[in-house]
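As you look at this complex, bear in mind that one protein chain is not there, while each of the others sits in place.
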């Protein structure tokens, strides 16, 4: 060990250099304000657009803060600050579309929302007036049917994967296929349902249940994945505790594992519903649309909110303005439904979550 | 829905009809059909009519297969692919009824800085859409518009990106009047090599022209909205796309020869030099059977009533008002009416 | 009520991996038997083979004989589910069912087997078991509260109550105190002392002092080397193991020279 | 070279939770100081406050004074990054960087400061550090192989080599042997003996025998009750703590009466 001592480079200034010059904690904010100020000033003088001002301010910040840091704190700290600034910038950038989208949907959609809009269909309506009741009901019915198909299959399949298959070949294959299935384009799911029902009922078939089947193709993998993750999170100890009490496996699954995982499963299912409730392409293909309320998913076209939005925007004609207004209104309703489901998913997850007490 | 029952048109007398009628076909008729459905259901509150705009081809296919009791189609039946024979078979061996019910001018809509009025000769139109005339201040355009302040800007020519009866009629016109410039013939799908912006559906073209700069496109005149529309050169004059000017073309066009009595179809005379005729016109037909029997009796009865409404004065006027189509001339209307009234239902 | 267990020539596998080799011993009824040994020597594995919990792990299997009350545990005609009702188990980390109240947790073994019972009968079992686990006075006013709301030591006693509620004959405990604070540990050790008048108790512990305090017999497991199977080095009365062990490696382990 | 550490009135928090309260002691240079105590009493927490690793945890903070070499560690002008170079740390579970070779692992700390290093210089540091960690002969022929390919004990020594490659003054070790087999443990203990001639070494261990074997001074931490903060009960020469402790609870803990 004395070797170590000898080869050590000659005396450092202090034995233990712990202190390093630092720029103040408020430096990033100060830099941001300065950059913004300079850019705004230049923008005012040179007549830049707002976008240009923001871009220049950002560029100043990204260059300026690390430069300041490099001068005082050294290169390593400067790099750290550069990356920090860039990382936060990406977040800000990602928020622009969300903010714009939220603003536009509310701005363009709120005016038309009324009780008439929510309770009338489009039968006999040419210009203004009418509503989305038929589309709302269609979306609810088809989504409910898809849920009724997907949840039992998805949950049972997840139970197979976690509780029975555990790593065997079939389970691995299914896990893999489920993963791949998550990536099926929604339009392909629609084509599948179309091809399937065309072969059964002949050409030109359009009905709600076809849409439910197509949506199930999209929904099942989400349900399986969510349930699988939740079941995996149930500690092995709980299963063992139950087995050790002499409880058979299936009762252990039903009475101990599923209740413990219920919160997560409900959350996952709700998120899956939210995801498919906004699907358009498969419904366009296999459900079509209509102006009249149709509550029978086994007979004839049904309107749904997403397809209503699409066709309102793309039909055009004399009443384009009215149709577009209805489309934004329907979009607001659809976004509200989907967001509510998302919030609900989280709330439900909390309500059902096992009471940890402490 | 609360509004199903509050239609005020139910004046009792005419509405002993009940049931639902599902047909479809050419999307060009969609707006007019939507209007007709509203009008018809008003006086027949217990009838539900749906018109699926599945396209002319789909309409013919479903008509032949029996899925639709009647269909709308931008093209009449021919035996190029055996459709006429098949349709005859479908109608129990009788030749199907083919009648024009929707005549609509195809407007050239434009959005050019500082230009409100535009005259275009057939060759110029072909040159623009074929991608040969690329700037607004090109001499060909300037010649027709000596007083316009044409900008020195590129032309953004907008066409339909989907398969379209409008495209077919428009290119048919170009093919006939300017065949040496427009070399692609009459086609339903726009040929890529001619370039330009592709837009989905008539509304897509209209909104692309509206939101683009220095754009021009072709669209059913009823959808032009507040966009400027060009006058098209016919003979020595330039004619705008009004319903009257469009309706006139059927008066000057010959019937297609060699069709039976139940078929009233036209070979449009795009090269007409008749005054006041707007030549770029889309004509859409209704296909139906002369008699409906057995299972189809109810659908036949409803179809007959509905078709009668469509070609009635009331129906044609309502279509003109709501969808901008040109009402049939009196002469043509009475001819068509007798065909529809002759439909038998057992 | 309680029962002795005879083990002979027991080999325990995880798939192809032989984890424990050639164990033989007799566990006396109404006594506390402790297993000690360095980590990985197979104490838990062996314990779990005594109520057929071992086979819950995919690929796990057992060779040799475990005889309880004259019946061979691994006989094909024996139902493992029934075995586990007769031979209860308490785990290292307290694991009450998180979705159930204290009351339901105690009854879990009965209820999960869909036994229908009268309220009075159920109340009776709950009180009896909780008293048996020395937990009654602490929780009797909040039986409807979630079992997870208890402290670690209370949770562990709840698990013991749950295990004895189905009236097993043997109670296996795998390091029942290792996740607990000293005070809770003392409470559990007291409880073990009391329970031994009714049950045959087998306990695994990494704490030699605990083994010395609570057990009547002690088994010392060891590994010859990493990757080799664990084996039983010595099985003797606790007093002998801790004062005068037969095997020098036992002596070395107990005096803290390794592990 | 090595340095002593003076701690006074140190309170350590996780958010609002006071985990360790009022600790004061002086850790001598070139000696081994061991911390023992029951689980959860704050040994790791305290150790991590000595090189400002504590504040890596969100919400964690420290009150009081830690003075190293005359400088207060928690002074605002002090750069935590510099502190951690001077006060190295070895963790409970060996944690070589999985994507790096043995060679790169050893140099990981050095590379941070001086990107460009001559090959000869780098080779020199690697050999010196691996020799220092008693690992050189075992790995010198496979320096390019991944560090994860070593056995647990070798990995732990690799981590020690990595820590001493940046030439710190103090080496903190949190239960460095608890994941290791007895043979590897012995190797690490030997190494600690050797290292103490150059470094100030602080080690946390749950194994009292180990504390007795390797340390010069021993600190005993305890909890008054669950949920209460941990505190330093006694800090004395190891020989005194193990033979004749000042505090009765130290005695109780060491003799295995709890924990």
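The first chain written gets the first letter, and so on, giving A, B, C and D; residue counts start at 1 in each chain.
The rule is simple: a residue touches a chain if its C-beta (ideal position, glycine included) is under 8 Å from a C-beta of that chain, and two chains touch if they have at least 3 such contacts.
The rule is short, and it goes like this: contacts and distances are computed from a predicted model.
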* Between "Hydrogenase isoenzymes formation protein HypD", "Dihydroorotate dehydrogenase", "Phosphate transport system permease protein" or "Fumarate reductase iron-sulfur subunit", choose the name on the UniProt record of the chain that's been left out. => "Phosphate transport system permease protein"
* Considering the whole complex, which of A:224, A:262 or A:348 touches the chain not shown? -> A:224
* Which of B:86, B:208 or B:286 sits in contact with the chain that's absent? -> B:208
* Structure fact -> Missing-chain contact among A:80, A:116 or A:237 belongs to A:80
* **Full-complex contact with the absent chain, from A:33, A:46, A:170 or A:295** => A:170
* Structure fact -> Those residues of chain B that touch the unshown chain are 27, 53-55, 57-58, 60-62, 154, 156, 158-159, 161-163, 187-192, 195-200, 204, 208, 211-215
* To do: Using the touch rule from the top, list residues of chain D that touch the missing partner.
  => 51, 53, 56, 58-59, 81-85, 88-89, 91, 93, 95-99, 108-109, 112-113, 159, 162-163, 166
* Structure fact -> Where chain A meets the chain that is not shown, the residues are 76-77, 79-80, 83-84, 86-91, 93-95, 97-98, 100-101, 104-105, 108, 152-157, 159-161, 163-165, 170-171, 173-174, 176-189, 191-192, 194-196, 198-199, 203, 217, 220-221, 224, 248-251, 253-254, 274-275, 277-281, 284-285, 288, 306, 309-310, 313-314, 324, 327-328, 331, 334-335, 338-339, 342
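As a convention for this text, only the chains that are shown with their structure count from here on.
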* **Pair exhibiting more inter-chain C-beta contacts, A-D or A-B** => A-B
* Whole-Å gap separating chain B and chain D, where each centre is the average of the chain's CA atoms -> 86
* Structure fact -> Distance in whole angstrom between the CA centres of chain A and chain B is 43
* **Junction residues of chain D, two or more chains touched** => none
* Asked: In chain B, what residues contact two or more other chains?
  -> none
* Asked: Which bits of chain A are touching chain B when the two form their complex?
  -> 116, 119-121, 123-126, 129-131, 133-134, 203-204, 288, 290-293, 300-301, 313-318, 320
* To do: Would you mind writing out the residues of chain B in touch with chain A in their complex?
  => 1-4, 7, 22, 30-31, 34-35, 38, 41-42, 48, 50, 52, 54, 58, 61-62, 65, 67, 200-204, 206-207, 222-223, 225, 322-324
* Structure fact -> In their shared complex, chain C is touched by residues of chain A numbered 166-167, 235, 237-248, 251-252, 255-256, 259-260, 262, 354-358
